[in-house]
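A protein chain is absent from this complex, but the other protein chains hold their places.
This part shows chain A:
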Amino acid sequence: MDNKSKQKSSANIYQIVWRWHFYAGIIFAPFLLILAITGAIYLFKPQIEGVLYEDYYNVIEQGEKLAPSEHIESVLDQFPEAQITSYRPGEERTRSAEVKISLNGESYTIFVNPYTADIIGKLNEKDRFIDRVEEFHGELMIGTVGDRIVELAACWTLLLVITGLYIWFPKTKKSPFGVIFPRFKKNKRILFRDLHAVSGAWLSLAIIFLVITGLLWSGFWGTKVQNLTTNAGIGYPPSIWVGSAPESTIQTKDIADVPWSAQTMPVPSSDQYGGFVPISIDDVVRITNDENIYPTYEVIYPSSPEGVFTISVFPPKAKDEATLHIDQYTGAILADYRYENYKPLGKLMAWGITVHKGLEYGVMNQIIGLIVCMGIVLLVISGLIMWWKRKPNNRLGAPTGPSIITKKRVTILLLLFSFVFPLVGLSVIFVFVLDWLILRRIPRLKQFFY
């Protein structure tokens, strides 16, 4: 190719990349705003909940704490119809114990004074503010469909960053202004362009990090990655994100029976009405404490006769994570998965998630996260302003250029990306079909979009 053709080819690629960046930006702008704003709030979950639930959490130390079984008994005395789902001992001398129950189809946390077994308060899980923020962040509060939309937006954000970096990358200029520093002294158009492009370049790595670590626990891509890595023995052990817990080792036939009716049964004998009974919560807590598990752990009760007690703790630092499965009849530890037992990708993912949530490095982590969220809001708003100022009447104002298919290498890169992120792939296929069947064939639509 001679110089002139090379320049023209380059210019075409630039137009194609810019065009894709434009469309992705316009379509996913609202979702990015939602993710950034809800994420910024969620970053401060510990502080927010510390204030909201101060009266539930704090107790006055008085002597020795009562046994966990007494806390449970106190809850069952107050709520006889309740099903206990989990127990969380207080991690400090001044912290209440928490008993989670299921009652009339609702889930509640009952806060118990560990010294007196008095009930301090009852909180419906539906009323937890931060949980609602998290739901909005992860799935727009509309369940699986919401999860897929958020995932799609997150994956497209990667394309936005990649295309954005290509557009930003200085081709000829040697000055750092407009590349590393914004130009404040020129006109408004250049200012908005620089606020968008320069901030974008600075934030690009952080945004990519947030997207990838956030995708790790998404319902589609995240689950696939977790399955792949767990199955390959390079990720998390099973039962932490994906896969099931082991079952209790006592055979079902040897377990003490389900509720028995006095009217219809003959006189019971050992083999009919005898059987193994679950170990006490006191033993479960003692076994857990003997294993030096990080103090904010939760004991999840078995949900079936074959099930196990699961000890689960996800502390601020990934290195303190632990999941234990305890046989509900023998008290034997059937599985013990600490951070040290995660394989390399599992450790990397665990660390990535705690950094994403602003937990791993304390307040600094939260503040940096907040700055990145604010940066994302700036990116979206400056992008939208740039578009609005240039938008012609009656048309979207998308950058013009040849179709991506005219550039084989770019198309193949897109397809490879789509293979790694299938939701993007599906959306690209959808867009091409929509374009071919409808947009290009209806003159008004064609005029608006092109």
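To be clear about the criterion, a contact is a pair of C-beta atoms (placed from the backbone, for glycine too) under 8 Å apart; a residue touches a chain by one contact, two chains touch by 3 or more; residues count from 1.
Going forward, contacts and distances are computed from a predicted model.
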item: Undepicted complex member, UniProt protein name, chosen from "Malonate decarboxylase acyl carrier protein", "Dihydroorotate dehydrogenase B (NAD(+)), electron transfer subunit", "YtkA-like domain-containing protein" or "Phosphate ABC transporter ATP-binding protein"; value: "YtkA-like domain-containing protein"
item: Residue among A:Gly50, A:Gly143, A:Pro170 or A:Gly274 touching the omitted chain; value: A:Gly274
item: Which residue of A:Leu334, A:Leu359, A:Val372 or A:Met386 touches the chain not shown here; value: A:Leu334
item: From A:Gly25, A:Gly214, A:Pro238 or A:Gly383, residue that would touch the chain that is not displayed; value: A:Pro238
item: Which of A:Ser69, A:Ser199 or A:Thr296 contacts the chain that the document leaves out; value: A:Ser69
item: Footprint left on chain A by the chain that the document does not show; value: 67, 69, 72-73, 76, 84, 223-224, 227, 230-233, 237-239, 242-244, 246, 249-250, 254, 256-260, 262, 267-271, 273-283, 287, 327, 329-337, 341, 343, 405, 411-412, 415, 418-419, 422-423, 425-426, 429
